[in-house]
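Of the protein chains in this complex, all but one are displayed in their positions.
Take a look at chain A:
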Amino acid sequence: MAERKLLPRDNDEGSLLSKLGTDSPKPRVKFGGMFCNVEGAFENKTLNFDSYNSIQTEPRPSGMGLIFVPHCSVSSLCLQADRLIIKGGKVVNDDQSFYADIYVEDGIIKQIGENLIVPGGVKTVDAYGHMVIPGGIDVNTSLQAPQLGMCPADDFYHGTRAALAGGTTMIIDHVVPEPGASLLGAYDQWRDLGDRRSCCDYSLHMDITRWHDGLFEELESLVKDKGVNSFLIFMSYKDKFQSSDSQMYEMFSIIRDLGAIAQVHAENGDIIDEEQKRLLELGITGPEGHVLCHPEEVETEAVYRAITIAKQANCPLYITKVMSKSAADVIAKARKKGMVVYGEPITASLGTDGSHHWSKNWAKAAAFVMSPPINPDPSTPEYLSSLLSCGDLQVTASGNSTFSTAQKAVGKDNFTLIPEGTNGIEERLAVVWEKAVATGKMDENEFVAVTSTNAAKLFNLYPRKGRIAVGSDADIVIWNPKETRTLSATTHTLTVEINIFEGMEVRGAPVVVISQGKIVLEDGKLDVTEGSGRFVPRKAYPDYVYKRIKARSRMADARGVPRGNYDGPVHDVISMTKSVPATPTSRMPQFPGKGPLGPARNLHQSGFTLSGTQIDDHIPRRSAQRIVAPPGGRTNITTLS
């Protein structure tokens, strides 16, 4: 508890002190079956603590609200503000808006309607004139992913705190294991950090930083037992995280079989690597070099390639961080052709452009460094928000991964060493509102879809998250579309010194944020509890994604042509005229495992062999009929097996 940050808490210090040491390592009740929220949603699972109400503080019932946490002493006044009624707001879901009151209990929405009958003493939240929307889901954060051994300046605690301040009530963070390290180990580490530090519900994507055969079991166990249904593959970061096309094909096939979603960091790492070398040779070392060596086409190319591979493997694809117009176009086009592919623009690509990389202020320029880079074309944000509005792009995220200026300065003489990542977790909803809703590109329902519902559907959190409905989690934002703010590093919740949206004026702001049924933001005051965030497991085979994939799997059986055996003359092949490397003969049915430090490419034996042991070929693969007296040199159609 000692390391715990003191929150700007306005109510009594006494209760704060009294809790010291009481709730520190929360024994987390891991709920056996995954995702049983809705079915159990209508049972009243908490003890009745009516008498303690009116003081709204932490801690929430841990786990899935199973039982009262034993060590939570009475003095800490647990479980109080669990009952809430939100009155008079306009409830906005992705499909419709309507006026209703919402009654929340135990972190779950219990009733929606007018003139609700609720127990006495319930706290009332006034939402007149505001919109009541499902809390945002930020599907791409890297709050704990270290770069060059440095952890981001804003970790799970600061990050989720900022998220809540901006109206995001759930994040999905990326687990980035060291290349070669165990995925499960990294997962446990992230879980541990998340459970201890997160202030809002969270879930985890798993990044596959190096592929080898042994990972299959880990993936399977992550999907089946650990509630992970999405895996990110890097096409970039050569010699570090990058996967080859063959590896991607294999991973996509496995991901499809497991019912998960393949995510891709889409940039051509090979080209980037070469360009980086070239630019450094030219003497360009500043942050502008980062943009120059990550040109837009390199992103587009990788998106195109990922889509091609996913199409072959019949795997649903999710492109993280859509940063450029042409990449978005490729996604839009692929969707028109029927591909199951989703695109995720992020706050930075929707809200600002990359011209700042050329800023004379090194620190400012460096703050914009991320991959794929923020596009220098100033019309990009407009274009991406249009595509987001018309449904060509579906989900918004932040890609939040912040490093302080001192950390970024590691790359002050070499832009390739600048740790990558920008802020955006807090600004996301406001930026989308400003760029898309305030300008009339989308309505409030679409706003909810792109900030919350679509993400929930894609990643199988729906309808627990992403919807205001009876039985859903009480992650609710009361949104004031009229409020105007100016984004600035001086007022933001994160700890980094520079905000890439500095000075941007946005309309729309959260007035009240409710997470797990508790008010975390009200009257401009943030009241979060470190460690109160729950891990939300996600099941495989999200309907929204896999219905089509399944149907296509059934259709896609390729069939051979039944022919008689060819029994004409066969040319003799001199074996090994083309001396081909050792690979060809063994056409392994499975990709052979990775050698100890093996050269990464040989793992996947080619299906194309030139070694000429064609004598065996006479041993018929289909040993059906053979012609008794084959007519000499003529080719023929014989029996049709």
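As a working rule, contacts are C-beta pairs under 8 Å (C-beta built on N, C-alpha and C of every residue); 3 or more make two chains touch, one makes a residue touch a chain; residues count from 1.
To be clear about the criterion, contacts and distances are computed from a predicted model.
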Protein name (UniProt record) of the chain left out of view, among "Cardiotrophin-like cytokine factor 1", "Amidohydrolase-related domain-containing protein", "Glycine cleavage system H protein" or "Regulator of G-protein signaling 11": "Amidohydrolase-related domain-containing protein"
Residue among A:283, A:440 or A:524 touching the omitted chain: A:283
Full-complex contact with the absent chain, from A:87, A:224, A:412 or A:485: A:412
Contacting the left-out chain in the complete assembly, out of A:146, A:185, A:338 or A:378: A:146
Option touching the unshown chain, where A:103, A:304, A:383 or A:447 are the choices: A:304
Per the touch definition above, residue among A:268, A:386, A:400 or A:532 touching the missing chain: A:268
Missing-partner contacts on chain A, residue numbers: 146, 148-150, 178-180, 210, 238-240, 242, 244-246, 248-250, 268, 270-271, 273-277, 279-286, 288-289, 292, 295, 297-298, 300-301, 304-305, 308-309, 311-312, 358-365, 404-407, 409-410, 412-414, 416-417, 557-566, 568-575, 577-584, 587, 589, 597-602, 604-610, 612, 614, 617, 620-622, 633, 635-637, 640
